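Just one protein chain is left out here, and the rest sit where they should.
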Amino acid sequence: MTEPSRGLWARLLTHRPARWALGVIALLVIAALVGPWLRTTSCVEQPDIVRLINAPPSLAHPFGTDRFSRDLLARVLCGARISLAVGALAALLATTLGTAYGLVAGYYGGRIDAAMMRLLDAFMSIPRVLLLIAVLTAWHPGLTGVIVLIGVTGWFSVSRLVRAEVMTLRESDFIVAARALGAPVPRILWRHLLPNVAAPVVVSATLGVGNVIALEAGLSYLGIGAPPPTASWGAIFFAGIDIFAGAWWGVLFPGIAIVLTVLAFNVLGDALRDVLDPRQLHLARPLPESTLAVVSTRQPPENG
Amino acid sequence: MAEPLLRVHELRTYFYTEGGIARAVDGVSFEIGAGETVGLVGESGSGKSVTALSLLRLIRPPGRIESGSEILFDGQNLVALDERAIRAVRGARISMVFQEPMTALNPVFTVGDQIAEVVRVHKGGSRREAWDRAIKMLETVGIPSPAQRADEYPHQLSGGMRQRVVIAMALVMNPALVIADEPTTALDVTIQAQILELLAALQRQFGTSVLLITHDLGVVAETVSRVLVMYGGEIVEEAPVRELFSSAHHPYTEGLLNAMPRVGQERERLETIPGTVPPPTAWPNGCRFHDRCPYAWDRCAAEHPPLYQIGAGHASRCHLADEPERRAEKHEPLVTRTSA
Partner (left out) sequence: MTTPLLSVRDLRKYFPIKKGVFGRAAGAVRAVDGVSFDVMPGETLGLVGESGCGKSTTGRMILRLIEPTAGSIEFDGINLVSLDGGAMRALRRKIQVIFQDPFSSLNPRMTVGAIIREGLTIHKLAEGAAADGRVRQLLDEVGMRAEYMSRYPHEFSGGQRQRIGIARALAVEPSFIVCDEPVSALDVSVQAQVINLMQDLQRDRGLAYLFIAHDLSVVEHIADRVAVMYLGKIVELATANDLYREPLMPYTQALLSAVPVPDPAARKTRVVLHGDVPSPANPPSGCVFHPRCQHPAKDAACAAIVPPLEEKAPGHLVACIKQPPTRVEWSVQQAAGGNKPPERYLPVLAGHA
């Protein structure tokens, strides 16, 4: 093992819930990328307007059809693309913004940090969902707009996390060494601090994807998410509610998709948090003899 | 010859890790008599701290004391005791003083409470009695205004005071043996002097035996009567303290003594022991020191040396005891000849 993160994969894979979560996510990603091509019917095609309205699940249409006689399986697969894209991109945006903010605030400390934190407090005092609803109902942006808005309103807790980590690390000798070498501040932030605060950032980003998908589903349910006809799972769900009484499949399948995905990302995020134990990552100090409790899942053999 | 207070026989403590089996303590045997102060000296990776923890059965998985190990204390084999029985021993019959006083003390309880707790756990009795005893102990360890100090929290005391509190906790039940694991390493040198004097005085007063674990040969020279030197999970030399310093036998001991800078000694360069300590997952074959030894010959790489008796109370795990004429053939150790 040369790089600290190579051991990380191994450790992650020994974690049973993590294996499940990774499996589900892998499946979803493949489905999202490849799925719509496999279905002969597209997600917006309306093959037989009369006969296929609200048809229950059958061999031809395993998830049934909706009221516009669109194949639901195709819809859900297309929705996967939308939801995963929104989740990943918005989470990425939020994480990037939050990390940058936290790095700067944490490194400088003092008055700059105080000012930045007060500003953050101001931002955080605005309820996110209400703000999103207000802006989205007034503005009606396209998909990109939704992604940007969700991202821009979701970076606050990451920045706090990163700032805390940076403040601890700031006094480490290797950071001081970089200063003593004459490294300019951007270099210290990018090359020295960022790689070492990766742990909480990665965890936060992973959990963030799940959150965003759930949030976007909610927004779509309210009719202000991704615009029709290419709909996300939330929108499909929304459409399904109308006919829920007679056609349970319109709600069940997108619902399961949402729940499964959010759950998988949450589980993965938790597993990453366990695995990215700061003790292992940050200083990699060989534990002193007197506390040689090396992390291992092997039990010593029974006395024999 | 009086029965020794503590008799350790073939102690083996292994750690089962992802990287292999770490044989941190690999066949250690020694005795401590009543009222005796013994020093256990070694560097990082020698196994000295793990030895100390093993004595009090403080080793947690993936570490394990191997079967066949015996720790005979007061007629009992500590290895065979169950959890309840060993807890009765810890703190009351054998107690431990750790290196870092700040982490040995609980930050949310007053120091008086922490000492009193030891009393209540082992002796029972009322809170009043335990508290009084705690204050008395603070006074014994030389803390001024003990009644006031007892109400203070660890962070309000200096490093030296905190270490005194830890010593008070270790001695309050008048144990027969105190294991001190690098008790002064984290302290300033003037405070260290105070603490060592205190330990010596308390030892005389209470008649406690002390096992002092340290890497500092200077501390050892001042405080103990007998020294055990550890390397590679084993004891490599055992001698009365004067003899160790005047006529050390094992090349590792010799190397350690030569590597120390000493006040008043004029030297251009320090003599070093080339190479590094081997990992406990892969002890070298034969003599574990042979690749760093300036006297080693082919027997040393092949045959693991036993502890040879070379004098009264003086033993050395080195084939030079068997073939002393080889000491004249000093050469470059193996590790310098093979490394780039």
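In order of appearance the chains are A and B, and numbering begins at 1 in each one.
Assume contacts are C-beta pairs under 8 Å (C-beta built on N, C-alpha and C of every residue); 3 or more make two chains touch, one makes a residue touch a chain.
Nothing here was measured: the structure is a model prediction, and the numbers come from that model.
Only one of B:A150, B:V219 or B:L334 touches the chain withheld from this view, namely B:V219.
Across the entire complex, the residue among B:Y153, B:F206 or B:F245 in touch with the chain not shown is B:F245. Where chain B meets the missing chain, the touching residues are 43-44, 158-161, 188-194, 196-197, 215-222, 241-242, 245-246, 255-257, 259-264, 267, 269-274, 276-277, 339-340. As for the chain not pictured, it touches chain A at residues 2-4, 172-174, 176-184, 187, 191-192, 195-196, 198, 281-286.
Just so it is clear, only the chains that are shown with their structure count from here on.
As a whole-number value, the distance joining the C-alpha centres of chain A and chain B reads 51 Å.
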